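To keep things clear, I will list the structure first and then write my remarks on it.
Of the protein chains in this complex, one is absent; all others appear in place.
Labels run A, B and C following the written order; every chain starts at residue 1.
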Amino acid sequence: MKGFAMKKIGEIGWVEKEVPQLGSKDALVRPTAISPCTSDVHTVWAGAIGDRKDMILGHEAVGIVEAVGSEVRDFAPGDRVVVPAITPDWNSLEAQAGYSMHSGGMLAGWKFSNFKDGVFAEYFHVNDADGNMAHLPDTIDDATAVMLCDMVPTGFHGVELADVQFGDKVLVIGIGPVGLMSVAAAALRGASEIYAVGSRPNCIEIAKEYGATHIINYRNGSIEDQVMALTNGKGVDRVVIAGGDVDTMITAIKVVKPGGKIGNVNYLGEGDYVKVPRSEWGCGMAHKQIAGGLMPGGRLRMEKLMSLIETKRIDPSKLITHRFEGFEHVEDALLLMKDKPKDLIKPVVFIK
Amino acid sequence: MKGFAMKKIGEIGWVEKEVPQLGSKDALVRPTAISPCTSDVHTVWAGAIGDRKDMILGHEAVGIVEAVGSEVRDFAPGDRVVVPAITPDWNSLEAQAGYSMHSGGMLAGWKFSNFKDGVFAEYFHVNDADGNMAHLPDTIDDATAVMLCDMVPTGFHGVELADVQFGDKVLVIGIGPVGLMSVAAAALRGASEIYAVGSRPNCIEIAKEYGATHIINYRNGSIEDQVMALTNGKGVDRVVIAGGDVDTMITAIKVVKPGGKIGNVNYLGEGDYVKVPRSEWGCGMAHKQIAGGLMPGGRLRMEKLMSLIETKRIDPSKLITHRFEGFEHVEDALLLMKDKPKDLIKPVVFIK
Amino acid sequence: MKGFAMKKIGEIGWVEKEVPQLGSKDALVRPTAISPCTSDVHTVWAGAIGDRKDMILGHEAVGIVEAVGSEVRDFAPGDRVVVPAITPDWNSLEAQAGYSMHSGGMLAGWKFSNFKDGVFAEYFHVNDADGNMAHLPDTIDDATAVMLCDMVPTGFHGVELADVQFGDKVLVIGIGPVGLMSVAAAALRGASEIYAVGSRPNCIEIAKEYGATHIINYRNGSIEDQVMALTNGKGVDRVVIAGGDVDTMITAIKVVKPGGKIGNVNYLGEGDYVKVPRSEWGCGMAHKQIAGGLMPGGRLRMEKLMSLIETKRIDPSKLITHRFEGFEHVEDALLLMKDKPKDLIKPVVFIK
Partner (left out) sequence: MKGFAMKKIGEIGWVEKEVPQLGSKDALVRPTAISPCTSDVHTVWAGAIGDRKDMILGHEAVGIVEAVGSEVRDFAPGDRVVVPAITPDWNSLEAQAGYSMHSGGMLAGWKFSNFKDGVFAEYFHVNDADGNMAHLPDTIDDATAVMLCDMVPTGFHGVELADVQFGDKVLVIGIGPVGLMSVAAAALRGASEIYAVGSRPNCIEIAKEYGATHIINYRNGSIEDQVMALTNGKGVDRVVIAGGDVDTMITAIKVVKPGGKIGNVNYLGEGDYVKVPRSEWGCGMAHKQIAGGLMPGGRLRMEKLMSLIETKRIDPSKLITHRFEGFEHVEDALLLMKDKPKDLIKPVVFIK
């Protein structure tokens, strides 16, 4: 079968591979829509997860089940499914501990284009199929559904980590596709004022549609100053970090109230240390809680988030700015993510 | 001063009383809008809290500060304020334990028209004024604001007790004014499908506007059967009980999934026992958690909920079906609550 | 193979059956120590789970792995293991939701002597072996280890459900083997005063050794009166129910403070309704939370609890009052549980 791969650090291209073998609980899926992610770009051009040879890229896909293992109960060939970016080993101690995304080791629930080939292929392999795929209803189109693989659950998890409560003032740093979903999730979780940090016009527009009440553009001064001005010097209750770098935590700590919480869902690819400013962290005494984590994967999560689309609580299709018809365009879509033109949020590639 | 009182069980009327004395941390407020509550009706005609003599009724009011005690820091005469129905003693062990509504004893944070005169008076007394009043911004009118005293926080607390999470299916039993706010809160907390139980047309209409996806009318069969049909026999993740009686818990237990949670904010005025069906409660083993509690009062709660109105996340003004101009109409408004005409949700009386 | 079975309701005896077949993730275990449980008695003589024909009894066993399926990674024949009474299907939506004990349906994580043959056999079958067995270290003997299957995790879960915090006053109702482990768990979780309800001398003695500070004997008056006398009329912070019947909840509600929590781990075999007294439940408003649930099973739980034995935080061997050598004595042990002589807590049968 054909796949679009990282050939080595810095190089991409098509490869020809065997169709994956199935264990008794696995499934084989033929993708019908895929979307490249910033982490594909980091994987290839920044070497974020180390070198890989001819590894098929991609971890966001919806598709049609092609085959299932002998012990798969709930899925059959022909079923239309969404597969999350994170596909844990559910029969692991980490899953029993409530951290399935780290099954088999830190971050090891992330298998696609990391520990095995990804979804930019004619077919891809899903482990623990009954636990890691979800049936897609007719009411949700492929483009919307593919946002469920990573953008929606990652954005939403930031809000869960920050533990937003009714009436909280929430700062969302970064309004790329993940941050935009964090804005939507904060509004859906009961935040009142939502301050979204960003500067690109179409992202700002969607942030507002998703519930941001104020936009903070770093061109107008430091984020700290703007947040403090907006909150009469009191700061915010919660911060979701969905962009920036290892120094972004400095801002988050400075603007969050004592007793406040910070949720990070930004993948930090560079730098030795995430810096927590000692003094503003109350010399270790301020109860400014810091959490950061990979999105929970699995079927239940997909079903829960999907039901929010069906009931029109969220509309992730607004993230999609570019659409390609034909598998051959996966390279164009990936390069688009690399080049980040101003009007880009997320591209989707449809496969017949 | 004049007040509208319960003269004894079953009898209401006007009384003349001294203006309340202020302690060092107290405030005196002149109401500008008040609203009678079903519990005023229970207090007078069902004797729900026992006999009282010439006790001024009412616990929902917004108004203007008339005077403050010597140690009040944040309020001054002339300030426009909302006062929650529950005004805890914040310097109590119960408040330190996180249950301020029970400061001084079970439910004893509820003081108005219970342990002291209520708000249907020319002036009323607020204990711990800095902690139990909140400044009202110009952007919120009196009618909307008076819904913050009890309807909004009680309805919202039901959803907090039921611990609604993203994508949960939620059953709200009862769509009077409190239940309607529970519907709004469930939607605002991230529920997907919301099943609202009720039959009155205007309540149904508002329930839908607030986010109910399905209406369950008991005239169409048992609630259990309808919920099970809607959920393919699986039941709901969460139940909020905002109406019914001691037998309503039977329904809630039957329709909630193992691992599900039930939040009760319905004041149960009659009956010896709330009944939990043994078998459907998994013989004590089903992890169907039952919580029930009085709304949290206090200033912070008012400020947080108020911010949801300011940012247009909720609009409790939809609850108001009847408006009266003039203090003298408090009796009409109360009798309306007693008689419950079909089109009634909440009346408000404006006082010049 | 030979097994000791429930032949039908009210009748027990030996049966001859095929050795269980293994799926790819399963294991076959040869028990070396087993213990009958009160629920075996309920199953046979009260028909608690309905009729069964020739079903092998028992769900508490340690043993030696005899064989493993092709995909089992962490266990091999000859390994010494403990197997919890609850063996969930980890690749289920319920496990993903955090309620693995209800995988496949309410209570359906309980498979032994319920949905399949139990452990009173020459060999027994374990599903999801990597997730449902735990290696036993040499430092823990068989008799102590067999208490880990049900008595320890169930008793401990009561304390988790009641959410005991540092310095809490805790009432434990029932000091059979499960209740005794709840006493130990309450002490180990930071309770200060622990009131243990019981009357049998050896149970009282062990309750004190496990950390009970006061014994409440119902022969000395009602539990309510005694608790209220001991707490100056204030009641307790937490209640663990590990004995009694559907009316025991009445006592629990009466003695727990507003804001308090009740954890039930008593299997309620009879009665239509668990009764929550309306008035003492604050008319639905007292924040007296009620939780009840089946013990969490699985390997991680076994490992965590085992580590408490290894570090001498708990010593469940004190529960064992009767020891039998030889599989043929399983009937004696079971009848002992049925007859409940005064000096019985738990019997263990050792198998060569």
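As a working rule, contacts are C-beta pairs under 8 Å (C-beta built on N, C-alpha and C of every residue); 3 or more make two chains touch, one makes a residue touch a chain.
Source: prediction; values computed, not measured.
The residue touching the chain not shown here, chosen from B:His102, B:Arg238, B:Arg299 or B:His322, is B:Arg299. Of the candidate positions C:Arg80, C:Lys111 or C:Lys169, contact with the unshown chain belongs to C:Lys169.
Of A:Pro77, A:Pro137, A:Pro201 or A:Gly271, it is A:Gly271 that touches the chain left out of the display.
Mapped onto chain A, contacts with the missing chain fall at residues 48, 94, 97-99, 101-102, 105-107, 241, 246, 249-250, 258-259, 264-278, 281-294.
Residues of chain C that touch the chain left out of view are 156, 160, 165-169, 185, 187-193, 213, 303-308, 310-311, 313. One chain is missing from the display, and on chain B it is touched by residues 23-25, 71, 90-93, 95-98, 100, 128, 130-131, 298-301, 303.
In this text, only the chains that are shown with their structure count from here on.
Taking the mean of the C-alpha atoms as each chain's centre, chain A and chain B sit 39 Å apart.
Within chain C, residues 97-98 each touch two or more of the remaining chains.
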